[in-house]
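The other protein chains are all here in position, but one chain of the complex has been omitted.
The letters A and B name the chains in turn, as written, and every chain counts its residues from 1.
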Amino acid sequence: MEPTSFVVFLSSVLFVIGALGVLLRRNALMIFMSIELMLNAANLAFVAFAQRWAQLAGQVFVFFVMTVAAAEVAVGLALIVTIFRTKRSTSVDELAQLRG
Amino acid sequence: MNVADLETVLPFLLLATGGVALLLVDLAVPQARKSLTGWLAFVVALAAGVSALALVSGKTMKGFAGMVQADAFAYFADVLLCVVAALVILLSLRYHTARGLMRGEFYPLLLLSLSGMSLAVHAADLLVVFLAIELLSIPLYVLSGFARPRLESEEAALKYFLTGAFASGFLVYGVALIYGASGTTALGDLRAALLDNPALTSDALLMAGLALVMVGLLFKIAAVPFHFWAPDVYEGAPTTVTAFMATATKAAAFLALMRVVAGFAALSPSLAQPFEVADALRPMLALIAAITMIVGNVTALAQQNVKRMLAYSSIAHAGYALAGVASGDATAVLFYLAAYAFATLAAFVVLIAVGSTEGNEDHRYEAYAGLGRRAPLLGVIMALAMFSLIGIPPTAGFVGKYFLFRAVVASDLTWLAVIGVLTSALSAAFYLRVLMVLFMREPETAPEAEPAALAADAPRMVAAYVSAAAVLLIGVFPSAVLALLTGGELVALVR
Partner (left out) sequence: MNDFLPIFVLLVLASGLVSLVLLISVLFGPRRRARNETKLQPYESGMRPIGPAQRRLPVRFYLIAVLFILFDIEVVFFFPWAVALRELGWAGLLSMLIFIGILEAGHFWLWRRGALEWEKMDK
């Protein structure tokens, strides 16, 4: 295997861990951290592929994804803090106000 | 960067600049006069809509080194999005005062989300698709939690945020894989690369990336099985935000989806008109469209709450539009989205009027009993909206469904059109139930809201007339809308 493949493999493992974390974890903060893991898996893949294609573009994408992730952190944590103040809990199982 | 680049995304630039500027202007607006911020946002949205209307043409222009594209579809969507946003602003003025939500941040956030939608419809590069989807989503997360400390609203915001961020995780990882397989994220280059190198079309990395990107986008349009967040979010969010999400967000996400699908057209050996759907994608899109139509309509049947019923209705209509995407007729899809947007907005006029009265916001069917007789104007508007959503002539919904199903049949997906027609017939049951409650049922308790209070607000009435007129005019003169949509000639989604 070429060296890039190892990195891509690692990134896919990180992505799967993140996706499983979102589905299995019940705490909003942990779900959120798992989502961040998915985004960073994508960043790792971008860097690896930038090397494969010998382009800078792939590395620049990482900056954009990082910025978006930071904006998501700001909004997401604010929402989690807000709901914690109202409910005193961050478990998504207790978010059962809305049921059809 | 030069002036021609700026022109390709002029509506986006107006909205983004307007949004940031309005955030600062709002600092100087005293709390008692926050409706001024709303009116300024209204002006910005209209200005962006007018700029898009002025730029409509059949030509396709690229800007910013091929990152964005300006064509008739994009400008048409811009006009639609800006008009919808302007109407939502008109609806919000009284509603927010009544619900104690009159905070100035609402309007800049709405404009920024709208700018993300405008960017999404102009996207010609997967990276721009991702950035635009984020730009439209992040303000929406905040807006759905705008009614804090009402727990339903906070909960809706957190659910929307977690599912939305999860979806963007899929989207961006898919973009990374597509970049890895092809060395480009520009949709036009991707298409050229696929045509040049047929071996690439069976590349596992590319197909995995495409699947992940599709999952991310299907989340955004709330297609089954990625729809589970929508009812809760739509119900919990402030009704004005729900109206905005159900109409504008859906239209923008659909155009982004079609651009991506068109970028992968070269996967297909047989290229059909008007825009090509890859053979690898068509069965998947058709299947999801069928499931979405069935699940959306059947579940809507069981709802006891009008707001929640409209959420499932929006899922069902995403199914219809998705059937159009599978057929490859972008014109039919956009026409349908416009028809759906105005009908849904007309229905939300009634919901927002009810929500703007004193007391708790109650959207259960019982709360609407006899409303059509107490406030006949609202009753008529709701009737028009429901007829259009079912697809009864002479409303926009009928023409929209006619074009759509015709396109679906023309692309050899007759079974899908049959499902569409059958589920439309089924949908009459729950849409007509609203009208039955509105006109035939007596309220159980004495109504708290006076008819005068329901009809008093002038901006809301303007929004009501405009959306009702749009439903009728699109239904009676569809060719005028089609001319705007195609700018006189057909254009390609990806070039």
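The definition used in the following text is that contacts are C-beta pairs under 8 Å (C-beta built on N, C-alpha and C of every residue); 3 or more make two chains touch, one makes a residue touch a chain.
Being a predicted model, the structure only gives us computed values, none of them experimental.
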Any idea which of A:L10, A:M30, A:V47 or A:A78 touches the chain not displayed? A:A78
So which bits of subunit B touch the chain we can't see? 1, 20-21, 23-24, 27
Which residues does subunit A use to touch the chain missing from this display? 60, 63, 66-67, 70-71, 73-74, 77-78, 81
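Going forward, only the chains that are shown with their structure count from here on.
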Distance from the mean Cα position of subunit B to that of subunit A, given in whole angstrom: 26
Complex contacts: residues of subunit B adjacent to subunit A: 127, 130-131, 134, 138, 141-142, 145, 148-149, 151-152, 154-159, 161-162, 165-166, 168-170, 172-173, 175-177, 179-180, 183, 185, 231-232, 235-236, 299, 302-303, 305, 308
For subunit A, which residues are in contact with subunit B within the complex? 8, 11, 15, 18-19, 22, 28, 31-32, 35, 38-39, 41-43, 45-46, 48-49, 52-53, 55, 57-58, 61, 64-65, 68, 71-72, 75-76, 78-80, 82-83, 85-87, 92, 95, 97-100
